[in-house]
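Apart from one protein chain that is not included, each protein chain of the complex appears where it belongs.
Chain lettering (A and B) follows the sequence in which the chains are written, and residue indices restart at 1 in each chain.
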Amino acid sequence: MDNDNYLLRMVNIDKSFPGVQALKGVNLNVGYGEVHALVGENGAGKSTLMKCLIGIYSPNGGEIYFDGKKIENYTTAQALQMGISMIHQELSPILYRPIMENLWLGREPINKFGFVDHKQMYKQSLDVLKEIELDEDPRTLMANLTVAKMQMVEIAKAISYNAKLIIMDEPSSALTEHEEEQLFKIIRKLKESGTSVIYISHRLSEIISIADKVTVMRDGRDVGTENIENISLDQIITMMIGRTMDEMYPKLKVNIGEPILQVKNLSHRKYFKNVSFEVRRGEIFGIAGLIGAGRTEVIETIFGIRPKSEGEILINGKPVEINSPRDAIANRMGFLTEDRRATGIFSVLGVDVNMAIPNYDRFVTKFGFVNERAVSESCMKFVNEIQIKTPSLTQKIQNLSGGNQQKVLMARWLMTEPDILFLDEPTRGIDVGAKAEIYKLITMLAADGKCIVMVSSELPEILGMSDRIMVMHEGRVTAILDNGPDITQEVIMRYATGTENDFKEEYRGIYAKE
Amino acid sequence: MKKFVLMFLIVIAATGMLVSAVGAEETYKIGYACNNFNDTFQTVIEGYAKAYAMENGVEYVYSDAGEDILKQQDQIKAFIAEGVDALIVVPVDTSAAEPIIDMATEAKIPLVFVNRNPFAGVKPEDIPEGVYYVGSESIDAGIFQAEYLVKLLGTEKPVGYAILVGMLSNEAAVARTEGNKQVLSKYPNYKLLAEKNGDWQRDQGLTITENWLTAFGDELNAILSNNDEMALGALEALEANGRDDVIVMGVDLIDDAKTAILEGRLDASVLQDGKGQGEGAMKIALAALKGEKVDPITMIPYVLVTPENIKDYVE
Partner (left out) sequence: MQKNKFSFQNIFEKYGIVFVLILMIVLMSIAKPSFRTMNNFLNILTQSSIYGILALGMTLVIISKGIDLSVGSILGLSAVIAASLGQSMTASNKYFPDMGELPIIIPVIAALLVGSLCGAINGGLIAFTGIPAFIATLGMTTIARGFAYIYTDGKPISTLTPAFKFIGQGKILGIPMPAVIYLIMIIITWVLLNNTRFGKRVYAVGGNINAAEVSGVNVKKMLFLIYTYMGLLAGISAVVSTGRMVSAQPGLAAGYELTAIASTTIGGTSHSGGIGTVWGAVVGALVLAVMRNGMTILGIHSYWQQIVEGLVIIIAVILDMRKNARKK
């Protein structure tokens, strides 16, 4: 075959680990100056494939051609030398050192005495930062940068290696809309200068707007490569999960009951002002808005994680005082947090402890000991009911997939038998198949008569699941909408960006909008 | 910033004047740098030095180095800066006395080492001008113990003995152990079973002795301890195992040891004359300040205290 048309050709790549065949005959061809999206559920083999490419793993079978030459048995350092550079999903900058030291780490310019030449380093850093239009002094500490800017520094670093191919693993997951646009600008610039990009992302809409081609992986195989013009979002999803979109949001018809949670003129000193809404029995109440709109802060304040500065919270019509998560739990609330790692899982502890931790009070004998059998039985019930895939209850949760971790956390809160359940980005970072299962679970809970308050940045999720949608913009509510066919992503974006605002901020009951 | 520096200088100058004003009244200020107040016997010596200073109208300041060489040097520096007229020092480490001597010589004030001898093996004429030592020859304590042991157990039947060593870096520990061996190695029937450092501590003396009892059983006939604390720990271990046949001796004659000898539990202790050393050090410092001629080394003899003469040491 003709290797000259492609910068990279990976042919029939096999990789197996003890007991697992991770990659089975995968092909990937990336042209010069091409942005090539690589998508697939978690565990589909994307990361393994990339690790084979940058020399962390060596494949058991297949061939890799780069820039017309066959390459094999190389280290990551050698890959860098050849011009293959990867920006990892989890950035690991040295926070309290300046940008320039991060950029030139391990290859610091030195002067003739063998000391680091800071002047030279500074000058070279300025050049590289200019190339990606990052307006920061190279002497700024990394810690003072936003995540987006740290990412840009990583890209700058890749460029400084004269990379011909840059692999970006979920680069946008931590970025705001604006920062994402900035990133795309850089990608387009890279492309113009002939650099190729492999772009891995869960956000399929991004892929449509930035990629030239897309390769879909499933179960360690490549399911197909298409030009982006020739394929729709739905088709990509169908390829990824092997099923269609209709199965994604299985909304059930639920009888909406009386108001359970009422929030009146709630304010936080810093993040939001005058937020009022009600959620009724059996209702899924979506909260949409851009990052920084104050959505997460609103539900964190209701749950007692943050102190409110003003306002009132009523449950079943009675005012309640909630000053800590303990108070909230006592009032039958549950909270699935946004950042699973930081505030959700106890990574080194077992599935059982992770599930039972807010619930031990109910498993205590009259002597004050924990009834382990009751705990296991209860945990087992949830493992079966919501199909958590784990070899045992004592398995450390860190060994489970993201989707299953999320299910364990759902089970944690279900076990508290809450009336009100707050879900903050319930499907962030989990694969499409697990997403569908989480949606099914949420729907069942609503049908079971619980109030669900769901914060999400994914508009399809909000539109697919919610009965009503509250939109926020810069700490203010701009609308509370009844979901229906006329509510589209565009409508919500208008409220979320503040171009439209028809919310009266004084509390007027459920149908505040009218 | 400049203002601050200026203020600082004024304060220093004022303090200096105050100190010199005190000096002018002909009351001496003497600094006592103790090695470690956790060492019971050191507090005894220090107590006598302090009492003597009070009786003679000396202004007295003291410090505790907690067995830390550098800490002690800093404390002595602080004493000199404070304007003491003479220094009395129990060196943390006798092999590191050089910097202390330099500091005192530079400040032109008399320096009296007490209890721990930095000049072991040095000829009196080689000791620098204005530096003195008051204490006992550490090796004597070991010799006294060993000789008394021979007196008790004789030179015929086989005797197994073990030595509880103090902190390994202390001259007293090394010399006392050396004294034990110097005597006993002359008798072929005496066998050294083990020697282990218990850092002067009672609890360690206890644990080590327990392990020795396991290791040597009836072979063990005597335990010579570098100090009383460890010896008392050894006694607890022996008594808990019903072994009242083992001879135990300590050094220092602390209060607990006196009681133990009176009760017939402890066989002997060697008294370092705390009063002699404490008062002696203060006397020599004062004599040197008054320009009297003083010998560089003053030896205060050890006394072996046994059930026969213990009555003399109890008030």
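To be clear about the criterion, contacts are C-beta pairs under 8 Å (C-beta built on N, C-alpha and C of every residue); 3 or more make two chains touch, one makes a residue touch a chain.
These figures come from a predicted structure and were not determined experimentally.
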Query raised in the report: Since one chain is left out of the picture, which of the remaining chains does it touch in the full complex?
Result: A, B
**Report entry** Candidate in contact with the missing chain, chosen from A:127, A:310 or A:361
**Finding:** A:361
Report summary line: The one residue from B:55, B:203 or B:244 touching the chain left out of view is B:203
Query raised in the report: Which one, B:31, B:160, B:233 or B:296, makes contact with the chain that was left out?
Result: B:233
Report summary line: chain B positions in touch with the non-displayed chain are 37-38, 40, 43, 165, 168, 194, 196-197, 201-203, 206-208, 210-212, 214-215, 217, 229, 232-233, 236, 239-240, 254-256, 258-259
Query raised in the report: What is the set of chain A residues that contact the non-displayed chain in the whole complex?
Result: 18-19, 303, 305, 324-326, 328-329, 335, 337, 342-349, 353, 356-358, 360-361, 364, 368-370, 372, 396, 399, 412
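Operating definition for what follows: only the chains that are shown with their structure count from here on.
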Report summary line: So, in whole Å, the Cα centroid of chain A is separated from that of chain B by 69
